[in-house]
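Note that this complex is displayed minus one protein chain, with the remaining chains in position.
To keep things simple, chains are lettered A, B and C as they appear, and every chain counts its residues starting from 1.
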Amino acid sequence: MIKVAIVGGTGYTGVELLRLLAAHPEVELTAITSRALAGTPVAELFPNLRGHCDLAFCEPDIEQLGRCDLVFFATPHGVAQAQVPDLLRRGVRVIDLSADFRIKDIPTWEQWYGQRHAAPEMAAEAVYGLPEVNRAAIAGAQLIACPGCYPTSIQLGWIPLLESGLVDPGRLVASAASGATGAGRQGKTELLFAENSDNFRAYAAGGHRHLPEIEQELQWVQPAGSDPARVTFVPHLLPMVRGMHATLFANLRKEAEIEELQRLFESRYTGEPFVDVLPAGSHPQTRTVRGTNMCRLAVLQPGGRDTVVVLSVIDNLAKGASAQAVQNMNIMFGLNETLALESPALLP
Amino acid sequence: MIKVAIVGGTGYTGVELLRLLAAHPEVELTAITSRALAGTPVAELFPNLRGHCDLAFCEPDIEQLGRCDLVFFATPHGVAQAQVPDLLRRGVRVIDLSADFRIKDIPTWEQWYGQRHAAPEMAAEAVYGLPEVNRAAIAGAQLIACPGCYPTSIQLGWIPLLESGLVDPGRLVASAASGATGAGRQGKTELLFAENSDNFRAYAAGGHRHLPEIEQELQWVQPAGSDPARVTFVPHLLPMVRGMHATLFANLRKEAEIEELQRLFESRYTGEPFVDVLPAGSHPQTRTVRGTNMCRLAVLQPGGRDTVVVLSVIDNLAKGASAQAVQNMNIMFGLNETLALESPALLP
Amino acid sequence: MIKVAIVGGTGYTGVELLRLLAAHPEVELTAITSRALAGTPVAELFPNLRGHCDLAFCEPDIEQLGRCDLVFFATPHGVAQAQVPDLLRRGVRVIDLSADFRIKDIPTWEQWYGQRHAAPEMAAEAVYGLPEVNRAAIAGAQLIACPGCYPTSIQLGWIPLLESGLVDPGRLVASAASGATGAGRQGKTELLFAENSDNFRAYAAGGHRHLPEIEQELQWVQPAGSDPARVTFVPHLLPMVRGMHATLFANLRKEAEIEELQRLFESRYTGEPFVDVLPAGSHPQTRTVRGTNMCRLAVLQPGGRDTVVVLSVIDNLAKGASAQAVQNMNIMFGLNETLALESPALLP
Partner (left out) sequence: MIKVAIVGGTGYTGVELLRLLAAHPEVELTAITSRALAGTPVAELFPNLRGHCDLAFCEPDIEQLGRCDLVFFATPHGVAQAQVPDLLRRGVRVIDLSADFRIKDIPTWEQWYGQRHAAPEMAAEAVYGLPEVNRAAIAGAQLIACPGCYPTSIQLGWIPLLESGLVDPGRLVASAASGATGAGRQGKTELLFAENSDNFRAYAAGGHRHLPEIEQELQWVQPAGSDPARVTFVPHLLPMVRGMHATLFANLRKEAEIEELQRLFESRYTGEPFVDVLPAGSHPQTRTVRGTNMCRLAVLQPGGRDTVVVLSVIDNLAKGASAQAVQNMNIMFGLNETLALESPALLP
């Protein structure tokens, strides 16, 4: 049994992680911390866990965390970087679901997140936890920077095209949309039911924190010598709870037919347990991946013109956060990669 | 392994049954029938099952069904009664999720369902599949009439009060509400997204088909010699996908305090794996049981007056249909009653 | 032109009042106050009002308010009672949308609202602004206590039955449900989109602040000497933005047929511009009154038994708050009662 703790478990990624770990046969969950709710039973805050989790939230205690095999951070940015160095020194492995270690270039991180980075040397050491790209490195990692939701859905959609050099990396367009849980579990007026129901809007179209992460990671899969990927990225807020949909546009640099593009995607993701390439021309629905670690993709070539459209769906809390974290854990600890991640989506 | 078939698998109870059975370690699913969609892969209609179910819908074939250990009927009323006698003769056990065998009084059934009953003798033989009342009979049954969603949520809320004789059975009031999946997966204008979103309404308030089932079953748990339970029942349609909420009102026949009522409920459901009595005064939320076989209950006594309010929530497709059917199957075949039904609800 | 100000305009009743008054041909809106947002243009907070309202929120200024003909209070309870006496002395008429002056019995008010009442003498003087009962008194009133949303939908449903003495006033049951705007525009976690979508729950079932208001007002329409109305009232929170639905149960004291009940309702509300009695057995939908001052009612007698069910729908922000306030204003100032309230509901 892997001894596990969660730091910061009162948000949506926290409860999703709890839901998955509660059913994981190789995990012993020993602690879940929250300064604000210390003493409150987890099942009181999240009644779906009544009978599944007997823990109460507790104050973070470095000694207790230090006795774990693995600690997940499901905290706002800035928290993990302060605590991770100590844990790593104690031999604890860490999966950070926050943005603290995703950006390698520290000035870029500090610019987008508006604070000094407390552990810049850790960012260099952290492995970016996208198994479809970094599986081997994940297996041996001490510290995982678990990818953001937009970066996951967008990268999985573009990786085959960028690896192959088929498209112009300088003019990528990503129009993506997230369910409301992507904005977190904070009592903000703009996130009220009455503000988001029967409403749709873009946000942060001038610049979203996930953009540098997307561009950084896409460049790593491009052939050497390529012009760097440049993405125009507009996120939107959907009137729904879970789900993320990315609509991706790229221009072909040479002629290609849809059959070739389809083969490219199928070939790239052969054997990947959590990437499902639909038949060319399909329209994946977010609900088909609800609660699962699956990414469903479809590639299209509208009108046979030279723009390739990729549609990519994930559950923002699952493959976009907590289930992907569990996938990373399974890889790190030599377990079957799909363990506790096999359930089909709840549909409808 | 239990060899299982599903007759009529294209509706919402069908896909929910498939989702649960796909993850059941003791079930081999051999066939799922649909005349209209014979030949279509199940995963094409329900893409959440891609990778989880390789079957295609097939024409119903009595020989094939006859080789199963168990056949589920997830059909409109009138279908099961025509096919069940033959299956039972072949030694196949049957769980019918439709209304065909729930009503013991055939004229009553014929009045509410507007057709002649094709197998009245079977209705007498069928065991009403509410494990919290009929567990022993279910274990030995050949034919299960799986309860409707409203009857399940309402009975579980009132059983302790009626068994104990504490309340007046002649003036029971049930105001209940169902998610839109309760109305089925048929392309009716009144069920369109645009008709039900941001809308709430009662329906069938003058008389709903579940009313005689509710009154029939409640009478069986009453002490001998009681006046029969009479229920005023108003169902409502909620702008949500899954979930059922019953708000139940009953008048105390003698003084009782809330602590006593709470103890009554806790005592009645001790050891029941799928009935969760919340602390007195709680307000159960439908989402806490989404996708699960759980019923969450709370008892209240507003203002200390003599009306007892019980709040009862289930997932209409799960404890209200398909998961309850799996619970029955587990009991019938001597399996752990909670097998494949342990996952916590997907929340949020 | 009536010179009007709104105190506390940043909530949902505030923006609804603004929407209605912006289109009212006899109103000059002179000020809308908010301490927190003083200086912010109203149309910045509520972009639907761009081009319809040029005001900015301002600090409350008693001199400025004192020059108005009418001041609306759309404030939390406790605010109006502190300011209304001064305004009345200055000859300003007041419509209070909060609960400050609805309860005549001050100890009762203080018990339910948890604070001392600052102007108990005003509560006695205030006219309860339900035009269908108090039209004449409203016309001459200086101070209107505008009814709550639950009390409005419930009273309009029961008034004909209680006035006539046809039903037992001691065993009334009201199961009612409100859209999320009923909970206000505050950034509370429990009101987030992600918490309320695809979810339904009761709340305050042990005792809601609108209960004493409901019982107080129902008693005033009962025949002299009647037992006082006693209501078991369970409110619910709907996953929708606007709309309120009351499902009302009452026991007949003598035999009555549905035709007689229907005539009773039609007769009672003849000539009422904002109460629409549907044919007996109908199921009114909340969306049919969205954005309007209309109450739609239907009366039913399930199974011909002795329980009368009334279904009553309003828009909680409109007939349940701001549109009813405008109706009161029209009556107070001798205008056509329906002025600026004629638009049909936005459906779908």
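Convention: a contact is a pair of C-beta atoms (placed from the backbone, for glycine too) under 8 Å apart; a residue touches a chain by one contact, two chains touch by 3 or more.
All of these numbers come straight from a predicted model, not from anything done at the bench.
The absent chain, not drawn in this view, touches the displayed chains A, B, C throughout the complex.
The chain omitted from view is touched by exactly one of A:H77, A:R242 or A:R268, namely A:R242. Only one of the listed residues, A:Q186, A:N199, A:S267 or A:T338, touches the absent chain: A:N199. Annotation for chain C: contacts to the undisplayed chain at residues 12, 15, 19, 22-23, 46-52, 181, 197-198, 241-242, 276, 278, 284-285, 287-292, 296, 342-348. For chain B, the residues touching the absent chain in the complete assembly are 12, 179-181, 185-189, 191-198, 239-241. Within the entire complex, the positions of chain A that touch the omitted partner chain are 171, 173, 175, 177, 179, 194-195, 197-203, 205-207, 211, 230, 232-234, 236, 238-243, 245, 247, 249, 251, 281, 283-287, 290, 300-303, 305, 307, 309, 311, 313, 348.
The rule is short, and it goes like this: only the chains that are shown with their structure count from here on.
Counting C-beta pairs in contact, the chain pair with the highest total is B-C. Inter-chain centre distance (chain B to chain C, centres taken as mean C-alpha positions): 38 Å.
Inter-chain spacing, taken between the CA centroids of chain A and chain C, is 46 Å. Each of residues 179, 194-195, 197-198, 239-241 in chain C touches at least two other chains.
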